[in-house]
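Just one protein chain is left out here, and the rest sit where they should.
Our next item is subunit A:
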Amino acid sequence: MTSLKRSAEGDTFGSNISNKTYVRSTRSGKVQKIVREVYLRTDIPCSSKLCKACLQSAPRNAANEVQPFVLSEKPAGTKSFPQGHYLMPDTNALLNAMDLFEQSSSFYDVIILQTVLEELQNRSLPLYNRLLGLTKSEDKRFYVFFNDFRQETFVNRDPDETVNDRNDRAVRQALKWYGQHLAQTKAKNIPAVVMLSDDQENLRKAKAEGLHAASLRQYVETLEDSDKLLDMVADVQSSGGFKKPGQMLYPEHFTTSRMMTGVKAGLMHQGIFNVSPYNYLEGSIKVPAFPKALLVLGRENINRAVDGDLVVVEVLPQDQWKEPSTKIIEEEAITKNEGADAEESQDLVSEKERKALQEEVKKTHKVKSEGGPQPTAKVVGIIKRNWRQYVGHIDPSSASKGSTQGRRMDNVFLIPMDKKIPKIRLRTRQASELMGKRLLVAIDAWERDSRHPTGHFIRSLGELETKAAETEALLLEWDVQYRPFPKTVLDCLPSEGHGWKVPASTDDPGWRDREDLRNLLICSIDPPGCQDIDDALHARKLPNGNFEVGVHIADVSHFVKPANAMDTEASIRGTTVYLVDKRIDMLPPLLGTDLCSLKPYVERYAFSVLWELNDNADIVNVRFTKSVIASREAFSYEQAQLRIDDASQQDDLTNGMRMLLMLSKKLKQKRMDAGALSLSSPEVKVQTESETSGPIDVKTKALLDTNSLVEEFMLFANISVAAKIYEAFPQTAILRRHAAPPKTNFDELSNQLKVKRGLELRSDSSKAVADSLDECVDPKEPFFNTLVRIMATRCMMSAEYFCSGTQSYPEFRHYGLASEIYTHFTSPIRRYADLVAHRQLAAAINYEAVHPTVRSRGRLEAVCKNINVRHRNAQMAGRASIAYYVGQALKGQVAEEDAFVMKIFSNGFVVLVPRFGIEGLIRLRDLAEPEPDSEFDAENYTLKTKGSREVTVELFQKVRVRVHDEKDEMTGKRGVKMELTSA
C-alpha cells in the first residue's frame, strides 16, 4: 500500500506555504474551525519611492500595469525624527484615534499592516471603512503592506501565545523589516519607521529591540500643533494602565457568553435601548416576550447604556414594576451645577436625582390607572454600542474659572444637541476657545467608575447660532452625507453636460423600445419653484368613452447605471434631504435639476405608466413603457388650481387636468372607503427672502385640490408598479409596507379621548381608526380633529422598504394607504428606492436585462435597511431645520398664539402651537416664581396649580401662550420659550 502522505514538494511555492487556522462561530451558535492556506512571497513591495529594488519586482495586474508607489521619498520630519519618518500604527492606535489620522495637518505617509487591517475589520467595521477611504486618498499616502504574505514578515503564532501577542509581534517584525529594508536603499536621508501604539508592553518590547516606537500622546506632543491635536487623542489611554481602582459607581456588565445563555434561556432579554425624550433617567426596551415595552428607570438600572445601544436586560421582580413617568426630568436642569472635575468623588445617584425619582415612586403607589404598572428592567450588559459622533456645546458652567487663561488641561462637560444622549466629559486644553462653539465629539468609553461617558473633541463647526454651524450640526446629527460629489461620481455623468438632448434621430440606440409620446399634452404640477420635477401627467378621452391617463416619471435609470460610482453614492445617500434653505441632493444636480427633470418645453426620457380607466376610475387596462415626452407646462399647485377653476379656459390641456381632477376624486373616495387613513403632522412652511436667506414668515401649508390630484395618481402608479414587479420578481421586488400598529399603541390615546371627551377610538382595523377619527370633532374647535390626528399618527408604526422575499404576502399590506401592496416609483430623482423599482420594472417589461444587483436578495436587503434609516433621518433633519428657522423667525419677537395641550406631566405640560407647528414644554416653574404647588390627577389628565398662581390645565385644552425666543444664560443655548398667558 502506498502511503498517502505528502511527498516532498517539487513545485513553485515549495516551503513557502503556511496555514492559518482560526475559529469562527456561526449565527446559529456553532463553532467552526477554518484552516486556510497562506502563500508566502518575496515580491510584496515596501512601496517607498526611495526603493529601487522593489520597483523592479513590483507586481503587475492582468493589464500589465504596476501600482504606483505610495510612500513619499521625502516624508515630513518631527522634532524626534528630523530625517523624516513613516508611521506604522497598531490596531489600538487606529481604534482610539482614527480622527487624528484623518486630519490634514499631519499623519502622512502611513504604513497600514494587513494584521492591523484585519484586526480593525473585526473590531469596528465603520472604522475599517474609514481607513479604506484613507488608503484610497492620494494625498494622505496610506499604504497597506500585506505583511502576513511576505516571507520575512510572516509570524507564526507560538503554541502558548495569545492572538493579541502574536499580532503585536507581527507588527514589530514588520517594523524591523521595514527599517532594515529601507537602510538598503542607501538614500541620503533614510526615513525612520515609527510604530504608534498605546500598548505599554508592546512599546517596551519594541524599544528593547532598538526600534522606533511612541505612544500616540508622545508622538502628537512632538508635532507642531500639538495642543489642538492632543484633544483628539482619546481619553482612555491617557491614564494608561496605571489607573488606581477608584470607587466603582456602576454594576459590572455581564460577559457576552453569560448574556447569550441568559437570553437563550429566556431569563434575559435583548433589545434596542431608547431614552424617553422627556426624562433622561427613563429608558424603554421593546422585547418580543412582553406586549408593553420594558421600562428602565434610574441611572443605576440604565447602567451606562446610551440611546440606540443594543443591550441585554433582566426584568425586575413584579413588586418593583412601575408606571411610566409623568414627570419631566431634564438632565441640564438637575445636574447643571456639577463640575466635571469633581465627579469621581460623588455618589452614583446624586441627591437631586434621587429626590426627583422618589416623588415618582410615591405617586405610583397612590394612583392606580387603567394600564396597570409596566414591567421594569435593569441593563446587565451591552451587546453593541451604537455610538456615533455627536454635536453639542460645552456647558460653560462646567469649565473651571481658571480655564480662560493658560492652556491647562481641563475637564468640561459637553451637552449634546440630542437630549437623549447624556453629557459627555471631555478633557481639553482649549476650553476657552471651544466655549460658545458648536462642536463635534466622539464618546470613547464609559467606565464603571465614571458617572458620565468620556469622549474627545473632533472639530469645531463654528460659532453657536450661526447659520453655517447650525446647518452643518443638524446634517451631522442626522448623518446626512453632505460633502460635494467626488470626481468618480461626476465622471459618470453624460459628457455632453447641460447640452445633452434627446437624440433627434429615432434610430439612435437611446430610442430603442421607447414610445414616442411627444404628441401628448403632458404637464407637471409641483410646489412653486420646484426644480427636480420627477413626475408629469396627462389624460384624454378615448373614442370608446373611457379615459387614457398617463403618469410619466423621470427616467433616472437611463442615466444611473447599476453599481457604478454614481449609483453607489446614491445608494449610500438614499434620499435627497430638503432643508429650509438648502437641498442636499441624492444625484448630481446636472441630472436632478436638468437632464432627468421633466422640465416643460423640452423633450425628456420618461418611464410611463398608462392606464385605461372607465368613468368610475376602475382600471380597464394598464401598461408600462419607456418613452420620450415633451411637457407642455410646469404648473405650481396654485396655478393649476386657478386654471382648472377658470371656466373660460377650454383648451385641451386644461380639460385634461379637469379629467384628472375628476378621476382623482373618485380614486380618493375609493381609498377612503377601503379604510385609508388621513393622518396629520403639523406642517409649516418657512418663507425665506432669497437674497439674505433670512426667514421672513412662517405659514402653515395650504392644501388645494390639485395637491391631492397629484398625490392620488402617484399612489395609483406606485400600486400598479408594485403589483407588476412583484409578479416578475416574487422574491426580490423592492416594496414598501406599513405594518398595522399593535392595539396597545392606541391604549393611551383612546383612554384619553374617552375620559376627556367621551369619544371612542376603535383600532381593530385601519377602516375603524379612519372612521372613528372622523368622528373626533369638536364643533367649537376645528383644530381638535387635526390635533387628534397628529396624536394618532404618533401611535402608528413607521412605513418601511423591504425585499418581497423577506415577508409573507399578508405582511406586505400598507396600513395607512389601505393597499395590499405598495412601492415607491414616482420620485427616482430624490429617492433611491424608486430608482431600484425603475430597474426592476424595466426588467419586468423586458426592456433590459436584469442586473445582478437588482435581484440579489442580500444586496437588496442591505439597500432597504440603509434607505429606511436615511429616509427617517432626512425627515428628522428637515423638521430640525424648520424648527431652527421658526426659532430664527421669532428672534426678538413676541407672539401670542393659540395652543393645545398634548401631554400632561405632574410638573408641567406640552403644548402644540399650530401656527408654527412647534411643540413647547411649559413647566410649573415657568408659570410663576416661586414654583406653584400642584395637584396632578393622572386619571383625568388634569393639572391644578395653587399658591403663587392658580390655573387648571387639562388635556386637549385650548390655551393662549406667549411665544418668544430666549437665550439660556447658563448654557448659552437659544431656544423657543413659551409662557402660559391664559388657560
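Please note the rule applied: a contact is a pair of C-beta atoms (placed from the backbone, for glycine too) under 8 Å apart; a residue touches a chain by one contact, two chains touch by 3 or more; residues count from 1.
Following the convention adopted for this analysis, contacts and distances are computed from a predicted model.
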Exercise. Write down which listed name, "Ribosomal RNA-processing protein 41", "Exosome complex exonuclease RRP44 homolog A", "RBR-type E3 ubiquitin transferase" or "Hsp70-like protein", is the UniProt protein name of the chain that is not shown.
Key: "Ribosomal RNA-processing protein 41"
Quiz item: Any idea which of A:310, A:565, A:728 or A:755 touches the chain not displayed?
Solution: A:565
Quiz item: Hey, which of A:80, A:106, A:121 or A:397 is the one touching the hidden chain?
Solution: A:121
Quiz item: Which is it among A:430, A:853, A:866 or A:942 that touches the chain not included here?
Solution: A:853
Quiz item: Which subunit A residues would touch the chain omitted from the figure, given the whole complex?
Solution: 1-2, 4, 6-7, 9, 11, 13, 17, 20, 22, 24, 26, 32-41, 44, 59-63, 67, 114, 117-118, 121-122, 135, 144-146, 148-149, 492, 561-565, 851-853, 856
